[in-house]
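The complex appears here without one of its protein chains, the remainder shown in place.
For reference, chains read A and B in written order, and residue numbers begin at 1 within each chain.
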Amino acid sequence: MSHLAAALRKDLLLQWRARAQVVAVFAFGAAALLLFSFAVGPETTVLREQAAGFLWLGLLLSSTLTLAESFHAETEHRALEGLLLLPASARALYYAKALANALALFALGAGLVPVMVILYDAATPRIPALLGIILLGSAGLSAPGTLYAAMTSQARARQTLLPLLLFPLVVPVLLAAVKATSLVIHGDPMGQLRAWTLLLVCFNVIHWSLCGLLFDRVVED
Amino acid sequence: MRDSRLPYGLLALGLALLLWGSYWGLFLAPRETYMGDVQRIMYVHVPTAWNAMLALTFAFACALISLFRDDPVWDARLEGALEVGVVLSALLCMQGAIWAKPTWGVWWDWDPRLTTTAVMVFAFGGILALREFVDDPVKRATWSAVAAIIAYVDVPIVYFSVKWWNSLHQTQSSPETVSRAFQWPLRINAFGMLFLMSGLIALRARLAFLRREEEVA
Partner (left out) sequence: MPADTGVISGGWEFVWAAYSVSAVILTGYAVSVLARYRAQRRRRGEVKR
């Protein structure tokens, strides 16, 4: 457990040191949201209806940048081999990295909410619910994303491989998060929010355990 | 290692059965009441669906064994099963679209099974792409096995999420019940495709095995 805490501290510190990058990724996400409005047209009703979809698409696209970068230190400086020599197990490394990524994506998502509110006129008073969904969705992206980022950082054509591998897998996250966010923004007369949240939770439980279990095979030598 | 002729036999037998079953389904089977002749598409569509799923399930099994055993034979079989599974799944999507157009008026009606299949084409196709970009055969084997396991576990989740997502709009999905009069051509084609698929996986696996041998040499 102390291994996990130490590794987490390391990853959070790395993220903090790379905070200029975070700003850049946020700018990318915000630009994506802007481009979506240009693509769809300035009709406010349409934009408001689809706001949840745009938010999550923007977050999904930005996540590839964040996730790919998260192993930058390990690959550039061959730190991965060094880390694996330590008694800390690969599993602790995975969970620390995945948690750090989840938090980074959550911050990114939360940061994009005001952009969504402004561009698409999609405000909601249910902020805690919205943040909860963003947290669950970010965690859902991060669990498989961190594993695949570790894999692709060691392969060729890494920039294309990561989204290629990740996007089909996180379709349930996208569907559930968009639906849930939409319900929070527009109202939930039929009480469907619970089902979608449950789906997100299930996805997270399955993938956080499965990817953690398989991670040491991905980074072994 | 002697090269058994079995896969060629399977291919030939599979092809023969498919020709027979398709002939039956196209010309001899009765016309269905509501769907008319369009229903005859089911005689290829349903067997393709069963065998695509079977191929990818076999891929999952190969992935598990490959992770535990580290045996190149199972990695070769994984590659064979993945490629055949992706080809069959892609074919399934095409057949589904051709069926949907006269039935629903659109090429794609977001049917949960077909939509899940489309996602699977990308998920498992992506693993084939991964294999192309990893040079070390041991890493390639381990990583594609890991990826195949995660992708396969994800399939039911994708299916349920698409099903719920579409439930408000979906009127009907592809017909599954086939009445007794129509079962024979379906069964013949199902077995035909099973043999064809098995033969193809076996040959494709041999190809993968030989390639790896060449790499390591």
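The definition used in the following text is that a contact is a pair of C-beta atoms (placed from the backbone, for glycine too) under 8 Å apart; a residue touches a chain by one contact, two chains touch by 3 or more.
Given the structure is predicted, the values throughout are model-derived calculations rather than measurements.
Peer 1: Wait, the hidden chain, what does it touch out of the ones we have here?
Peer 2: Spelled out, the missing chain touches these shown chains: B.
Peer 1: Tell me which residue among B:Ala55, B:Leu78, B:Leu91 or B:Ile149 touches the hidden chain in the full complex.
Peer 2: Selected residue, touching the omitted chain: B:Leu91.
Peer 1: Mind listing the chain B residues that contact the chain we can't see here?
Peer 2: Missing-chain contacts on chain B: residues 3, 11, 18, 22, 26, 33-38, 40-41, 44-45, 48, 84, 87, 90-91, 94-95, 98-99, 101-105, 171-172, 196, 200, 203-204, 206-207, 210-211, 213-214.
Methods note: only the chains that are shown with their structure count from here on.
Peer 1: So the centre of each chain is just the mean of its C-alpha atoms; given that, what is the distance between chain A and chain B in Å?
Peer 2: Here the centre of chain B sits 31 Å away from the centre of chain A.
Peer 1: Residues of chain B touching chain A in their complex?
Peer 2: 67, 119-120, 122-123, 126-127, 129-130, 133-135, 139, 142-143, 145-147, 149-151, 153-154, 157-158, 160-162, 164-165
Peer 1: Considering only the defined contacts, which chain A positions touch chain B in the complex?
Peer 2: It comes out as residues 144, 147-148, 151-152, 154-157, 161, 164-165, 167-169, 171-172, 175-176, 179, 195-196, 199, 202-203, 206-207, 210-211, 214, 217-218, 220.
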